[in-house]
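Accompanying notes for the structure given below.
A protein chain is absent from this complex, but the other protein chains hold their places.
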Amino acid sequence: MGAAAVDCAGVWKFYGDYPALRDISIQVSEGHCLALIGRNGAGKTTLLRILAGFSKPGKGHVHIGGQDPREAEARRHIGCIGHGIALYDELSAIENLRLFGRLYELPDPEKSAREWLERTGLERVRDGLVREFSRGMRQRLAVARAFLHGPSVLLLDEPFTALDDRAIVVLQTVLRDALAAGRTVVICTHQLREALELATDVALISRGRIAFHGERTAEMVSDPGWIYAHHGDN
Amino acid sequence: MRFARQVLVILAKDLRAEMRTKEAINASLAFALVILLILSFAFDPSEETTREISGGLLWIVFTFAGTLVLNRSFARELPNDCLDALIAAPVPRAALFVGKALASFVLILAVEIVALPVFGIFYNVRWARQFWPLILVLLLGTWGLTAIGTLFSALTVNIRLREVMLPLLVYPLMIPLLLGAMQLSALLVSGQPITGDMTVWLRLLVGFDIIFTALSLALMDTVLMG
Partner (left out) sequence: MFVMLALAAILLVRHLYMISVLPDELQQGQIFRIIFFHVPAAIAAMCGSAVALVASVLFLITRKFKYDALAVAVTEVGLAFLAVNLVTGSIWARVIWGVWWAWDARLTSALVCWILYAGYLILRQALEEPTQRATFAAVYSIFAFTDVPIVIFSIRWWRTLHPQPVFFTKSGSFPADWTFTLVLNLLAMSLLYAVLTMIRLRQEHTMREIDFLRREAHAV
(Lines give C-alpha, C1' and ligand atoms only; values in the text may rest on other atoms or scores of the structure.)
Protein backbone atom coordinates (compact mmCIF):
# COMPACT_ATOMS: atom_id res chain seq x y z
CA MET A 1 0.00 0.00 0.00
CA GLY A 2 1.21 3.49 -0.83
CA ALA A 3 1.51 6.16 1.80
CA ALA A 4 -1.70 7.77 0.65
CA ALA A 5 -4.63 5.50 1.33
CA VAL A 6 -7.01 8.01 -0.23
CA ASP A 7 -5.71 9.90 -3.22
CA CYS A 8 -7.71 12.40 -5.20
CA ALA A 9 -6.03 14.21 -8.08
CA GLY A 10 -7.50 16.93 -10.25
CA VAL A 11 -11.07 15.79 -9.72
CA TRP A 12 -13.86 17.70 -11.38
CA LYS A 13 -17.52 16.73 -11.26
CA PHE A 14 -20.00 18.18 -13.72
CA TYR A 15 -23.74 18.34 -13.62
CA GLY A 16 -24.39 19.03 -17.26
CA ASP A 17 -21.81 21.71 -17.97
CA TYR A 18 -21.73 23.08 -14.44
CA PRO A 19 -18.77 22.05 -12.24
CA ALA A 20 -19.93 21.02 -8.78
CA LEU A 21 -16.37 20.06 -7.88
CA ARG A 22 -13.44 21.99 -9.27
CA ASP A 23 -9.93 20.60 -9.41
CA ILE A 24 -9.99 18.75 -6.11
CA SER A 25 -6.63 17.30 -5.13
CA ILE A 26 -6.35 15.84 -1.70
CA GLN A 27 -4.51 12.96 -0.05
CA VAL A 28 -5.12 11.20 3.21
CA SER A 29 -2.35 9.03 4.60
CA GLU A 30 -2.89 5.64 6.12
CA GLY A 31 -3.99 5.76 9.72
CA HIS A 32 -5.16 9.35 9.46
CA CYS A 33 -8.62 10.73 9.92
CA LEU A 34 -9.73 13.57 7.69
CA ALA A 35 -12.63 15.77 8.72
CA LEU A 36 -14.19 17.21 5.57
CA ILE A 37 -16.05 20.33 6.52
CA GLY A 38 -18.25 22.60 4.49
CA ARG A 39 -21.59 24.26 4.20
CA ASN A 40 -24.60 22.65 2.55
CA GLY A 41 -24.16 22.48 -1.18
CA ALA A 42 -20.41 22.98 -0.99
CA GLY A 43 -19.75 19.56 -2.45
CA LYS A 44 -18.88 17.33 0.53
CA THR A 45 -21.36 14.58 -0.26
CA THR A 46 -20.54 14.75 -3.98
CA LEU A 47 -16.87 14.27 -3.21
CA LEU A 48 -17.51 11.47 -0.77
CA ARG A 49 -19.65 9.62 -3.26
CA ILE A 50 -16.88 9.86 -5.82
CA LEU A 51 -14.39 8.53 -3.27
CA ALA A 52 -16.74 5.64 -2.54
CA GLY A 53 -17.08 4.81 -6.21
CA PHE A 54 -20.78 5.66 -6.54
CA SER A 55 -20.18 8.18 -9.25
CA LYS A 56 -17.52 9.00 -11.77
CA PRO A 57 -15.49 12.17 -11.77
CA GLY A 58 -15.76 14.16 -14.98
CA LYS A 59 -12.03 14.77 -14.95
CA GLY A 60 -9.18 13.57 -12.79
CA HIS A 61 -8.91 10.34 -10.87
CA VAL A 62 -9.38 8.81 -7.49
CA HIS A 63 -7.41 6.00 -5.93
CA ILE A 64 -8.34 4.18 -2.79
CA GLY A 65 -5.48 1.97 -1.66
CA GLY A 66 -3.94 2.46 -5.07
CA GLN A 67 -7.02 1.33 -7.01
CA ASP A 68 -9.99 2.94 -8.67
CA PRO A 69 -12.92 2.64 -6.25
CA ARG A 70 -15.14 1.57 -9.09
CA GLU A 71 -13.20 -1.69 -9.34
CA ALA A 72 -14.70 -4.55 -7.37
CA GLU A 73 -11.41 -5.32 -5.65
CA ALA A 74 -11.12 -1.82 -4.27
CA ARG A 75 -14.71 -1.81 -3.06
CA ARG A 76 -13.91 -4.78 -0.85
CA HIS A 77 -11.75 -2.54 1.30
CA ILE A 78 -14.12 0.40 1.53
CA GLY A 79 -16.79 0.85 4.17
CA CYS A 80 -19.44 3.55 3.91
CA ILE A 81 -22.03 5.11 6.11
CA GLY A 82 -24.30 7.47 4.21
CA HIS A 83 -27.47 9.30 5.08
CA GLY A 84 -29.56 6.14 5.07
CA ILE A 85 -28.66 3.16 7.22
CA ALA A 86 -28.56 0.82 4.20
CA LEU A 87 -30.23 -2.07 5.96
CA TYR A 88 -33.31 -4.06 5.02
CA ASP A 89 -36.29 -3.38 7.25
CA GLU A 90 -37.86 -6.75 6.54
CA LEU A 91 -34.82 -8.73 7.60
CA SER A 92 -33.49 -9.26 11.09
CA ALA A 93 -30.26 -7.76 12.39
CA ILE A 94 -28.33 -10.95 11.98
CA GLU A 95 -29.85 -11.69 8.57
CA ASN A 96 -28.76 -8.28 7.38
CA LEU A 97 -25.21 -8.74 8.60
CA ARG A 98 -25.03 -12.25 7.22
CA LEU A 99 -26.18 -10.92 3.86
CA PHE A 100 -23.48 -8.29 3.75
CA GLY A 101 -20.96 -10.81 5.00
CA ARG A 102 -21.79 -13.01 2.02
CA LEU A 103 -21.81 -10.10 -0.43
CA TYR A 104 -18.32 -9.20 0.73
CA GLU A 105 -17.36 -12.89 0.58
CA LEU A 106 -16.11 -13.09 4.15
CA PRO A 107 -14.68 -16.48 5.14
CA ASP A 108 -17.15 -16.88 8.00
CA PRO A 109 -20.07 -14.50 7.67
CA GLU A 110 -21.91 -15.93 10.66
CA LYS A 111 -19.00 -15.40 13.00
CA SER A 112 -18.25 -11.87 11.81
CA ALA A 113 -21.93 -10.99 12.10
CA ARG A 114 -22.14 -12.13 15.71
CA GLU A 115 -18.91 -10.40 16.58
CA TRP A 116 -20.13 -7.08 15.32
CA LEU A 117 -23.51 -7.45 16.93
CA GLU A 118 -21.69 -7.76 20.24
CA ARG A 119 -19.42 -4.83 19.60
CA THR A 120 -22.37 -2.61 18.87
CA GLY A 121 -24.41 -3.89 21.78
CA LEU A 122 -27.10 -5.49 19.64
CA GLU A 123 -26.48 -9.09 20.56
CA ARG A 124 -29.77 -9.45 22.41
CA VAL A 125 -31.91 -8.21 19.52
CA ARG A 126 -30.16 -10.10 16.79
CA ASP A 127 -33.31 -11.84 15.60
CA GLY A 128 -35.41 -8.71 15.75
CA LEU A 129 -36.55 -7.17 12.48
CA VAL A 130 -34.85 -3.90 11.70
CA ARG A 131 -38.14 -2.13 11.16
CA GLU A 132 -38.87 -2.60 14.85
CA PHE A 133 -35.61 -1.06 15.99
CA SER A 134 -35.31 2.35 17.56
CA ARG A 135 -33.37 5.01 15.73
CA GLY A 136 -30.27 4.60 17.85
CA MET A 137 -30.31 0.82 17.35
CA ARG A 138 -30.56 1.25 13.60
CA GLN A 139 -27.60 3.59 13.64
CA ARG A 140 -25.54 1.14 15.64
CA LEU A 141 -26.42 -1.67 13.24
CA ALA A 142 -25.37 0.59 10.35
CA VAL A 143 -22.00 0.96 12.02
CA ALA A 144 -21.78 -2.84 12.30
CA ARG A 145 -22.62 -3.20 8.62
CA ALA A 146 -19.99 -0.69 7.55
CA PHE A 147 -17.21 -2.23 9.59
CA LEU A 148 -18.21 -5.86 9.14
CA HIS A 149 -15.86 -6.70 6.31
CA GLY A 150 -12.84 -5.06 7.92
CA PRO A 151 -12.46 -2.21 5.45
CA SER A 152 -9.17 -0.35 5.42
CA VAL A 153 -10.81 2.90 4.31
CA LEU A 154 -13.94 4.28 5.90
CA LEU A 155 -16.03 6.99 4.32
CA LEU A 156 -18.67 8.47 6.59
CA ASP A 157 -21.18 11.11 5.56
CA GLU A 158 -22.35 13.07 8.60
CA PRO A 159 -22.30 9.96 10.79
CA PHE A 160 -22.93 11.71 14.07
CA THR A 161 -26.11 13.41 12.96
CA ALA A 162 -29.09 12.43 15.08
CA LEU A 163 -27.33 9.67 16.99
CA ASP A 164 -28.36 9.09 20.56
CA ASP A 165 -25.64 9.16 23.20
CA ARG A 166 -25.16 5.39 23.21
CA ALA A 167 -24.74 5.28 19.47
CA ILE A 168 -22.25 8.15 19.56
CA VAL A 169 -20.12 6.29 22.08
CA VAL A 170 -20.23 3.11 20.01
CA LEU A 171 -19.23 4.95 16.85
CA GLN A 172 -16.43 6.86 18.53
CA THR A 173 -15.06 3.69 20.10
CA VAL A 174 -15.18 1.78 16.85
CA LEU A 175 -13.52 4.63 14.97
CA ARG A 176 -10.76 5.01 17.51
CA ASP A 177 -10.06 1.29 17.36
CA ALA A 178 -9.99 1.44 13.58
CA LEU A 179 -7.58 4.37 13.52
CA ALA A 180 -5.36 2.69 16.07
CA ALA A 181 -5.26 -0.36 13.80
CA GLY A 182 -4.01 1.76 10.92
CA ARG A 183 -7.26 2.24 9.01
CA THR A 184 -8.01 5.49 7.23
CA VAL A 185 -11.14 7.51 7.83
CA VAL A 186 -12.80 10.39 6.02
CA ILE A 187 -15.71 12.04 7.80
CA CYS A 188 -18.00 14.64 6.26
CA THR A 189 -19.47 16.70 8.97
CA HIS A 190 -21.39 19.58 10.35
CA GLN A 191 -21.15 18.17 13.85
CA LEU A 192 -17.79 19.70 14.21
CA ARG A 193 -16.91 18.75 17.73
CA GLU A 194 -17.22 14.96 17.67
CA ALA A 195 -15.53 14.75 14.28
CA LEU A 196 -12.78 17.19 15.13
CA GLU A 197 -11.90 15.27 18.25
CA LEU A 198 -11.16 12.22 16.15
CA ALA A 199 -9.57 14.01 13.24
CA THR A 200 -5.90 14.30 12.49
CA ASP A 201 -6.42 16.39 9.35
CA VAL A 202 -9.04 18.92 8.38
CA ALA A 203 -10.18 20.15 4.98
CA LEU A 204 -12.66 22.88 4.22
CA ILE A 205 -14.58 22.61 1.01
CA SER A 206 -16.28 25.69 -0.31
CA ARG A 207 -18.17 26.05 -3.61
CA GLY A 208 -16.58 22.96 -5.02
CA ARG A 209 -13.02 23.84 -4.15
CA ILE A 210 -10.72 22.93 -1.28
CA ALA A 211 -10.35 26.20 0.62
CA PHE A 212 -8.12 24.79 3.33
CA HIS A 213 -6.34 21.55 4.06
CA GLY A 214 -4.07 21.04 7.02
CA GLU A 215 -3.50 19.39 10.35
CA ARG A 216 -6.13 19.60 12.99
CA THR A 217 -5.12 21.99 15.71
CA ALA A 218 -6.28 22.42 19.28
CA GLU A 219 -7.83 25.75 18.33
CA MET A 220 -10.11 24.06 15.86
CA VAL A 221 -11.44 21.66 18.46
CA SER A 222 -12.11 24.28 21.07
CA ASP A 223 -13.71 26.72 18.64
CA PRO A 224 -15.49 24.86 15.83
CA GLY A 225 -16.26 28.08 14.00
CA TRP A 226 -12.56 28.87 13.75
CA ILE A 227 -12.15 27.24 10.35
CA TYR A 228 -15.04 29.07 8.76
CA ALA A 229 -13.85 32.31 10.25
CA HIS A 230 -10.30 31.98 9.03
CA HIS A 231 -10.67 30.16 5.76
CA GLY A 232 -14.23 30.21 4.67
CA ASP A 233 -15.75 33.02 2.62
CA ASN A 234 -18.51 34.66 4.59
CA MET B 1 -18.68 -20.72 -9.54
CA ARG B 2 -18.29 -17.44 -7.82
CA PHE B 3 -20.69 -15.58 -10.07
CA ALA B 4 -23.39 -18.14 -9.42
CA ARG B 5 -22.88 -17.83 -5.68
CA GLN B 6 -23.20 -14.07 -5.83
CA VAL B 7 -26.35 -14.36 -7.91
CA LEU B 8 -27.77 -16.76 -5.35
CA VAL B 9 -27.08 -14.34 -2.48
CA ILE B 10 -29.01 -11.59 -4.24
CA LEU B 11 -31.78 -13.95 -5.33
CA ALA B 12 -32.16 -15.34 -1.82
CA LYS B 13 -32.26 -11.90 -0.30
CA ASP B 14 -34.97 -10.62 -2.63
CA LEU B 15 -37.12 -13.70 -2.20
CA ARG B 16 -36.70 -13.76 1.57
CA ALA B 17 -37.58 -10.10 1.89
CA GLU B 18 -40.57 -10.57 -0.37
CA MET B 19 -41.82 -13.57 1.55
CA ARG B 20 -41.72 -11.63 4.79
CA THR B 21 -44.03 -8.90 3.55
CA LYS B 22 -45.62 -10.52 0.47
CA GLU B 23 -46.47 -7.02 -0.71
CA ALA B 24 -45.58 -7.39 -4.35
CA ILE B 25 -46.88 -10.88 -4.85
CA ASN B 26 -50.22 -10.29 -3.16
CA ALA B 27 -50.82 -7.09 -5.07
CA SER B 28 -49.76 -8.71 -8.30
CA LEU B 29 -51.98 -11.74 -7.81
CA ALA B 30 -54.98 -9.65 -6.82
CA PHE B 31 -54.42 -7.41 -9.80
CA ALA B 32 -54.19 -10.39 -12.15
CA LEU B 33 -57.49 -11.78 -10.93
CA VAL B 34 -59.22 -8.43 -11.18
CA ILE B 35 -58.04 -7.98 -14.74
CA LEU B 36 -59.17 -11.48 -15.65
CA LEU B 37 -62.54 -10.60 -14.26
CA ILE B 38 -62.79 -7.33 -16.14
CA LEU B 39 -61.70 -9.00 -19.37
CA SER B 40 -64.49 -11.49 -18.89
CA PHE B 41 -66.95 -8.63 -19.08
CA ALA B 42 -65.29 -7.09 -22.10
CA PHE B 43 -64.93 -10.34 -24.04
CA ASP B 44 -67.84 -12.60 -23.22
CA PRO B 45 -66.35 -15.98 -22.30
CA SER B 46 -69.45 -17.84 -23.39
CA GLU B 47 -68.86 -16.88 -27.00
CA GLU B 48 -67.03 -19.48 -29.02
CA THR B 49 -64.97 -16.82 -30.80
CA THR B 50 -63.71 -15.48 -27.51
CA ARG B 51 -62.47 -18.86 -26.45
CA GLU B 52 -60.45 -19.02 -29.63
CA ILE B 53 -58.57 -15.85 -28.88
CA SER B 54 -58.49 -16.15 -25.14
CA GLY B 55 -54.89 -17.34 -25.06
CA GLY B 56 -53.89 -13.89 -26.19
CA LEU B 57 -55.81 -12.26 -23.38
CA LEU B 58 -53.66 -14.15 -20.92
CA TRP B 59 -50.68 -12.02 -21.80
CA ILE B 60 -52.48 -8.82 -21.01
CA VAL B 61 -53.00 -10.18 -17.53
CA PHE B 62 -49.42 -11.40 -17.18
CA THR B 63 -47.86 -8.19 -18.42
CA PHE B 64 -49.85 -5.90 -16.16
CA ALA B 65 -49.41 -8.09 -13.10
CA GLY B 66 -45.74 -8.55 -13.92
CA THR B 67 -45.18 -4.80 -13.95
CA LEU B 68 -46.13 -4.60 -10.30
CA VAL B 69 -43.49 -7.13 -9.38
CA LEU B 70 -40.85 -5.54 -11.58
CA ASN B 71 -41.48 -2.11 -10.19
CA ARG B 72 -40.84 -3.46 -6.75
CA SER B 73 -37.58 -5.08 -7.78
CA PHE B 74 -35.47 -1.97 -7.40
CA ALA B 75 -38.00 0.06 -5.48
CA ARG B 76 -37.45 -2.26 -2.53
CA GLU B 77 -33.87 -1.00 -2.38
CA LEU B 78 -34.88 2.63 -1.93
CA PRO B 79 -35.84 2.79 1.76
CA ASN B 80 -32.77 3.34 3.90
CA ASP B 81 -30.60 3.77 0.81
CA CYS B 82 -30.01 0.04 0.47
CA LEU B 83 -29.25 0.48 -3.22
CA ASP B 84 -26.08 2.35 -2.31
CA ALA B 85 -24.94 -0.53 -0.14
CA LEU B 86 -25.58 -3.01 -2.95
CA ILE B 87 -23.64 -0.92 -5.43
CA ALA B 88 -20.82 -0.46 -2.93
CA ALA B 89 -20.44 -4.20 -2.43
CA PRO B 90 -17.84 -5.94 -4.60
CA VAL B 91 -20.57 -7.75 -6.51
CA PRO B 92 -20.44 -7.39 -10.29
CA ARG B 93 -23.44 -5.50 -11.67
CA ALA B 94 -24.19 -8.42 -13.93
CA ALA B 95 -24.68 -10.63 -10.86
CA LEU B 96 -26.96 -7.99 -9.39
CA PHE B 97 -28.98 -7.97 -12.59
CA VAL B 98 -29.25 -11.75 -12.87
CA GLY B 99 -30.08 -12.18 -9.18
CA LYS B 100 -32.84 -9.61 -9.23
CA ALA B 101 -34.16 -10.73 -12.60
CA LEU B 102 -34.38 -14.32 -11.40
CA ALA B 103 -36.20 -13.23 -8.25
CA SER B 104 -38.76 -11.28 -10.28
CA PHE B 105 -39.00 -14.17 -12.72
CA VAL B 106 -39.87 -16.60 -9.94
CA LEU B 107 -42.47 -14.25 -8.47
CA ILE B 108 -44.14 -13.47 -11.78
CA LEU B 109 -44.22 -17.17 -12.72
CA ALA B 110 -45.89 -17.89 -9.41
CA VAL B 111 -48.62 -15.40 -10.23
CA GLU B 112 -49.01 -16.85 -13.69
CA ILE B 113 -49.29 -20.42 -12.42
CA VAL B 114 -52.13 -19.36 -10.15
CA ALA B 115 -53.79 -17.24 -12.80
CA LEU B 116 -53.86 -20.03 -15.41
CA PRO B 117 -56.37 -22.32 -13.68
CA VAL B 118 -58.55 -19.33 -12.79
CA PHE B 119 -58.48 -18.33 -16.42
CA GLY B 120 -59.41 -21.85 -17.36
CA ILE B 121 -62.40 -21.67 -15.09
CA PHE B 122 -63.62 -18.23 -16.14
CA TYR B 123 -63.23 -18.89 -19.83
CA ASN B 124 -64.21 -22.52 -19.69
CA VAL B 125 -61.19 -23.61 -21.67
CA ARG B 126 -59.17 -26.71 -21.14
CA TRP B 127 -55.89 -24.86 -21.31
CA ALA B 128 -53.72 -27.80 -20.41
CA ARG B 129 -54.16 -29.75 -23.60
CA GLN B 130 -50.80 -28.52 -24.87
CA PHE B 131 -49.34 -28.23 -21.43
CA TRP B 132 -45.58 -28.38 -21.96
CA PRO B 133 -45.49 -26.16 -25.04
CA LEU B 134 -47.63 -23.65 -23.14
CA ILE B 135 -45.23 -23.73 -20.21
CA LEU B 136 -42.35 -23.17 -22.63
CA VAL B 137 -44.07 -20.12 -24.08
CA LEU B 138 -44.78 -18.89 -20.56
CA LEU B 139 -41.14 -19.24 -19.59
CA LEU B 140 -39.80 -17.55 -22.71
CA GLY B 141 -42.30 -14.73 -22.63
CA THR B 142 -41.94 -14.08 -18.93
CA TRP B 143 -38.16 -14.03 -19.18
CA GLY B 144 -38.30 -11.39 -21.93
CA LEU B 145 -40.56 -9.26 -19.76
CA THR B 146 -38.30 -9.78 -16.76
CA ALA B 147 -35.02 -9.06 -18.51
CA ILE B 148 -36.15 -5.73 -19.91
CA GLY B 149 -38.26 -4.95 -16.87
CA THR B 150 -35.41 -5.42 -14.41
CA LEU B 151 -33.13 -3.08 -16.28
CA PHE B 152 -35.83 -0.46 -16.55
CA SER B 153 -36.77 -0.95 -12.93
CA ALA B 154 -33.23 0.17 -12.10
CA LEU B 155 -33.42 2.99 -14.60
CA THR B 156 -36.71 4.38 -13.35
CA VAL B 157 -36.11 3.82 -9.66
CA ASN B 158 -35.37 7.45 -8.94
CA ILE B 159 -37.62 9.08 -11.50
CA ARG B 160 -40.82 10.95 -10.74
CA LEU B 161 -43.88 8.88 -11.56
CA ARG B 162 -41.86 5.71 -11.51
CA GLU B 163 -44.93 3.43 -11.48
CA VAL B 164 -46.15 4.98 -14.71
CA MET B 165 -42.78 5.33 -16.42
CA LEU B 166 -41.86 1.68 -16.11
CA PRO B 167 -44.82 0.29 -18.09
CA LEU B 168 -44.75 3.25 -20.45
CA LEU B 169 -41.19 2.51 -21.47
CA VAL B 170 -41.27 -1.27 -21.34
CA TYR B 171 -44.55 -2.18 -23.06
CA PRO B 172 -43.75 -0.68 -26.48
CA LEU B 173 -40.36 -2.38 -26.42
CA MET B 174 -42.07 -5.67 -25.73
CA ILE B 175 -44.53 -5.56 -28.59
CA PRO B 176 -42.71 -8.16 -30.70
CA LEU B 177 -42.45 -10.48 -27.69
CA LEU B 178 -46.10 -10.01 -26.80
CA LEU B 179 -47.16 -10.55 -30.39
CA GLY B 180 -45.33 -13.85 -30.49
CA ALA B 181 -46.46 -14.98 -27.06
CA MET B 182 -50.07 -14.11 -27.74
CA GLN B 183 -50.13 -15.88 -31.10
CA LEU B 184 -48.62 -19.00 -29.60
CA SER B 185 -50.77 -18.95 -26.47
CA ALA B 186 -53.97 -18.53 -28.43
CA LEU B 187 -52.96 -21.49 -30.55
CA LEU B 188 -51.94 -23.70 -27.64
CA VAL B 189 -54.91 -22.87 -25.44
CA SER B 190 -57.24 -23.88 -28.24
CA GLY B 191 -55.48 -27.24 -28.24
CA GLN B 192 -53.42 -27.07 -31.37
CA PRO B 193 -49.70 -27.77 -31.44
CA ILE B 194 -47.06 -25.41 -32.78
CA THR B 195 -46.25 -26.45 -36.29
CA GLY B 196 -45.15 -25.10 -39.63
CA ASP B 197 -45.46 -21.35 -39.93
CA MET B 198 -46.15 -20.82 -36.30
CA THR B 199 -42.69 -22.00 -35.26
CA VAL B 200 -41.32 -18.66 -36.39
CA TRP B 201 -42.93 -17.13 -33.32
CA LEU B 202 -40.95 -19.49 -31.12
CA ARG B 203 -37.78 -18.44 -32.83
CA LEU B 204 -38.78 -14.84 -32.37
CA LEU B 205 -39.26 -15.35 -28.64
CA VAL B 206 -35.90 -17.02 -28.24
CA GLY B 207 -34.13 -14.41 -30.37
CA PHE B 208 -35.80 -11.56 -28.54
CA ASP B 209 -34.85 -13.02 -25.17
CA ILE B 210 -31.23 -13.47 -26.18
CA ILE B 211 -30.83 -10.00 -27.68
CA PHE B 212 -32.45 -8.13 -24.86
CA THR B 213 -30.85 -10.14 -22.08
CA ALA B 214 -27.48 -9.37 -23.63
CA LEU B 215 -28.33 -5.68 -23.94
CA SER B 216 -29.56 -5.52 -20.36
CA LEU B 217 -26.45 -7.23 -19.03
CA ALA B 218 -24.26 -4.85 -21.01
CA LEU B 219 -26.07 -1.70 -19.94
CA MET B 220 -26.77 -2.54 -16.30
CA ASP B 221 -23.55 -0.99 -15.16
CA THR B 222 -24.28 2.27 -16.99
CA VAL B 223 -27.72 2.50 -15.45
CA LEU B 224 -26.54 1.87 -11.91
CA MET B 225 -23.46 4.02 -12.02
CA GLY B 226 -24.92 6.88 -14.03
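Per-chain residue numbering starts at 1, and chain names A and B are given in the order in which the chains are listed.
Simple rule for what comes next: a residue touches a chain if its C-beta (ideal position, glycine included) is under 8 Å from a C-beta of that chain, and two chains touch if they have at least 3 such contacts.
All figures in this text were calculated on a predicted structure; none of them were measured in a lab.
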item	value
Among B:A94, B:A128 or B:L179, the residue in touch with the chain that has been omitted	B:L179
On subunit A, residues whose C-beta touches the chain left out of the figure	14-18, 41, 58, 207-208
Missing-partner contacts on subunit B, residue numbers	148, 151, 155, 159-161, 165, 168-169, 172-173, 175-176, 179-180, 183, 197-198, 200-201, 204, 207-208, 211-212, 215, 219, 222-223, 226
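Everything that follows uses one rule, which is that only the chains that are shown with their structure count from here on.
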item	value
Chain centre separation (subunit A, subunit B; CA means) in Å	39
Complex contacts: residues of subunit A adjacent to subunit B	52-56, 70, 72-73, 75-76, 78, 80, 82-91, 95, 99-100, 102-105, 129, 145
Residue numbers on subunit B that touch subunit A, as the complex places them	6, 9, 13, 16-17, 20-21, 79-82, 84-92, 225-226
